[in-house]
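Got a structure for you, questions after.
Excluded from the complex is one protein chain; the other protein chains are retained at their positions.
We just call them A and B in the order they show up, numbering each chain from 1.
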Amino acid sequence: MDTIAIPAINLAVIAPEVVLSVVAMALLLINVFVKSEQKGYLGYLSIAGILGTLLMLIPAWGSSVEGFSGTIIQDNFAIFFKVIFLISAAMSILITDKYLEREGCNQGEIYPLILFATVGMMLMASGTDLMTIFLGLEVLSVSLYVLAGFNRNNIKSNEAGLKYFLLGAFSTGFLLYGMALTYGATGTTKIAKIASYIAMNGVSSSNLMLVAGMILMSTGFAFKVAAAPFHMWTPDVYEGAPTPMTAFMSVGPKAAGFAAFARVLLVALPALKPEWSSLLWVLAVLTMTVGNITALYQQNIKRMLAYSSIAHAGYILVGFTAGNAVGTAGILFYMLSYAFMNIGAFAIIILVGKKGEENSNVSDYAGFGYRHPVLGIAFCIFLFSLAGIPPAAGFIGKFYLFSGAIQAGYIWLAVIGVLNSAASVYYYLRVMVFMYFKEPTEDFEWVKLTPAFVLCLLIAVIGVLVPGVLPGLFLELAQKAVLM
Amino acid sequence: METLFFLIVAAIAVICSLMVVTNKNPINSALSLIMTFFCLATLYVMLEAPFMAAIQVIVYAGAIMVLIVFVIMLLNIKSEAGRRTSHALFMGISVGLLLLVQTWYLLVKSSLSSVRGTVDSAMISKVGHTELIGKSLFTDFLLPFEITSILLLVAIVGAVVLSKKKL
Partner (left out) sequence: MDIFGDIPWYIYFAAMILKVLVAFVFVLLTVAYATYAERKLIGFMQVRIGPNRTGPIGLLQPIADGIKLFFKEEIIPAQASKFAFVLAPLVALVPAFISFAVIPFGDSIQIAGYKFPLQIAAYADKAGTVYDLNIGVLYILAMASLGVYGIVLAGWSSNSKYSLLGGLRASAQMISYELAAGLAIVCVFMVSQSLSLQAIVADQSGLFGWYIFRNPFLFVAGIIFFICSLAEINRTPFDLPEAETELVSGFCTEYSSMKYAMFFMAEYANMVTVCAVMTTLFLGGWHGPLPSVLNFIAKVYVLMFVCMWIRATYPRYRYDQLMKLGWKVFLPITLFLIMGNAIWMTLFK
């Protein structure tokens, strides 16, 4: 029998993923020997692993290396997103330990699972083969199903895990079917080869197999980024999941979904741009409007942030619809700042909660701003940024997303986006009204800061304010990372 | 003769998959599903993909469905309680019809041009189906193949975390 010629592997491309997976596996082993009260140390170890991975990524900036016969690439786009994933994972881990201790489900497996989810996201961002992207997505999703249901004693957490699993598996079916049709139409799963096949053979929107593939893949990705009308799972899952995991879930996977979505649409299927941009136009408008209008009625702050995260997916879809350099840079910038502001906001929600009582109704925040002025100001900064009020980073991000849409000629889309953004101010401000203008009914003396929380909040505040005040550097990085 | 055989197998597959969703008794549903998997395996053989057929039977019929039957037996689910509402039935039928019309439109109105790959009957009988799959797993799809190991590890860890009685 003839031997198989193994193609050039180029391990350097997947070195960050390998390091992170090895750290995760090592933590699984170490976890066995760590006593229940000391599981927090595993968190610090995993943060060390994340920092190590970050250090490996930074020198790679600026180059574009392929590996494994074109199934994976390490380019600026991937690196930018990977940094977002690693930051959001690290910040979520910082706020995890105390929460788990409080809720009495202090199991060390959560840290490896977060790391594996991060590996999945990284593979999605740098995958250049539909199979790599799909498997990255599965690694991510399976970890998230478990993380959502991690608090086994809490029935809401169980519900979140189960719901997410069932709907997620269903949406995976759509994604895979879309990939299969695309493969059937073009004969390859490699993204670059799909594009070149389409360009060479003049396949276009007349080939419904390809179009159907594109639509089904879009459906799958739209589910993962929680775009309307595929958003139904979001509020229940975000509400039921352990809060640190909600923070993680609302940022990292969304960014990963967008990264893979962008690579598939912008690199593999630019020929179908008229089709997918009109599809995304509808998705964007629906997502923004449904997210914002439903958020207006929410009493539970976790649910409110869930709907707000749907709305944010809508804003990002606006930049996506534009499909130009400004819009794409806007996506990158916005994802980065969204990571900081959302995780920051969730960190404060965790602090306000008690064992068994999450205290997550908006009315529970009455007078919080007086009892804990520093935390109150931090929360306000995050909410301002989410609402898109300068000088926070959220404003700059939205500005770029909408100006990208205007440049591409989608004036109405930008107008709808701005209107939505204005509507969203209402529900963010409502929380602040409760914090500052209502008589306190509680003394909030259980709210205690630990060094990890201080660090997380500090990073979040810096991450929101610095790009907001000095956007130049970050925008330049984002522009360098754009796919085109 | 091949077409006739295909029609028979396809008919059985469709009938069995209908039985999966209409049967009230979960065990009978599971059995119909196994039958469907068998028909799929047969279709794979007819498409000259014997390896896929064997894997289909070993993995789906032989392992996954056994676990499903196992769970049904352990939970001792007898029959589905209560009838389905006509509301759901109506929605199901209308969505199904919609999909049917779409598929019909797709088949009639558009070009479904696809690519003919390099692998054909002659190549399969010369090299062997298993060898072809193995080769592409170790060359083109090496990385996805390796990622599945992480995926399986995550799934195992997840299952233990969620279901072990005492951690």
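To be clear about the criterion, a contact is a pair of C-beta atoms (placed from the backbone, for glycine too) under 8 Å apart; a residue touches a chain by one contact, two chains touch by 3 or more.
Only a predicted model underlies this, so the values are computations on that prediction, with no experimental measurement involved.
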Chains in view touching the one left out: B
Residue of B:20, B:55, B:119 or B:137 in touch with the missing chain, whole complex considered: B:55
Touching the absent chain when the full complex is considered, from B:12, B:31 or B:155: B:31
Contacts of chain B with the absent chain, listed as residue ranges: 1, 25, 27-28, 31, 34, 50-51, 53-55, 57-58, 61-63, 66-67, 69-70, 73-74, 128-130
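The rule is short, and it goes like this: only the chains that are shown with their structure count from here on.
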Cα-centroid distance, chain A relative to chain B, in whole angstrom: 31
Complex contact set, residues of chain A against chain B: 1, 4-7, 9, 14, 21, 25, 28, 67-69, 71-72, 107, 109, 112-113, 116, 119-120, 123, 129, 131-132, 134-136, 138-139, 142-143, 145-146, 149-150, 152, 161, 184-188, 197, 203, 206-209, 212
Chain A contact footprint on chain B (complex, rising order): 106, 109-117, 131, 134-135, 138-144, 147-148, 150-151, 153-155, 157-158, 160-162, 167
